[in-house]
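Take a look at this one; I'll ask things after.
Removed: one protein chain of the complex. Kept in place: all other protein chains.
Our next item is subunit A:
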Amino acid sequence: MLEISNLDHTYGSGPGAHHALGGIDLRVTQGELVCIVGPSGCGKSTLLRSIAGLLKPTGGTITLNGTPVDRTPDDLAVVFQDYSRSLFPWMSVGDNVALPLRRKGMDRGQRRAAAEEALEQVGLAGASGKYPWQLSGGMQQRVSIARALAYRPSLLLMDEPFGSVDAQTREDLEDLTLRVRNHHNMTILLITHDIDESVYVGDRVVVLAKAPATVVGDLRVDLPGPRDQITTRENPAFVHLRAEVGRLVRGMRSHPAAAS
């Protein structure tokens, strides 16, 4: 459904230019949850912004559902790390979730119903009348997720979605993501710098090298489902994969026995 080939991006020009993406190839199939991991500043966000059509890459092609991405695709949603800036403070939670649905040509009643349903799915039934800034950080990020869910995108992009919440909330939101993914059979591309998280939520983990970013590893995560914060994380296969991803992120050579 998503095909990226030889994606290249350079910010600026001349001696101050920053070569962020150095020819990335990636295919994501329908219903997959792919985690992209890489060291800080490796160009993960540049990749995400290119897929979302928020940034015009200097080279390469991105195709979503057979259509080349040259501006923001219609059936795509993004969950950003910084929920407090991404949610609109002048709107109630319900209106925040319902706003993008205007693009779908839904009338007021339909928008409201869809927003309520999405909020219920993320465990925020009854919060639609509140304002985002009246909620805790974790709840605000749930609202962002509900906003993306209500939109029913064919591809959901998540940019370090749990990077600004505490550890407990982080685990809750990881499980929430897995739950809604199964429920909607959605395709998700999740960007993170957390190696454990990438192995825990991903069907596949794609590792990027330092800028200019290239794909240095693409590992299938074969862990028994449903995943559980305790048992999955103590599974030897999880521990092994985590080490493997960690080695790749640090730029070490892959362990021969682990090559998939």
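Basically, a contact is a pair of C-beta atoms (placed from the backbone, for glycine too) under 8 Å apart; a residue touches a chain by one contact, two chains touch by 3 or more; residues count from 1.
Basically, contacts and distances are computed from a predicted model.
Novice: Select, from "Glycine--tRNA ligase alpha subunit", "Thiamine pyrimidine synthase", "3-isopropylmalate dehydratase" or "Nitrate ABC transporter permease", the UniProt-recorded name of the complex's unshown chain.
Specialist: Listed in its UniProt record, the absent chain's protein name reads "Nitrate ABC transporter permease".
Novice: Per the definition of touch given earlier, which of A:103, A:183 or A:220 contacts the omitted chain?
Specialist: A:103
Novice: Which of these touches the unseen chain: A:68, A:89 or A:123?
Specialist: Looking across A:68, A:89 or A:123, the contact with the absent chain belongs to A:89.
Novice: Go through subunit A and note every residue touching the omitted chain.
Specialist: 52-54, 72-74, 76-78, 80, 82, 85-86, 88-90, 99-100, 103, 131, 133-134, 151, 157
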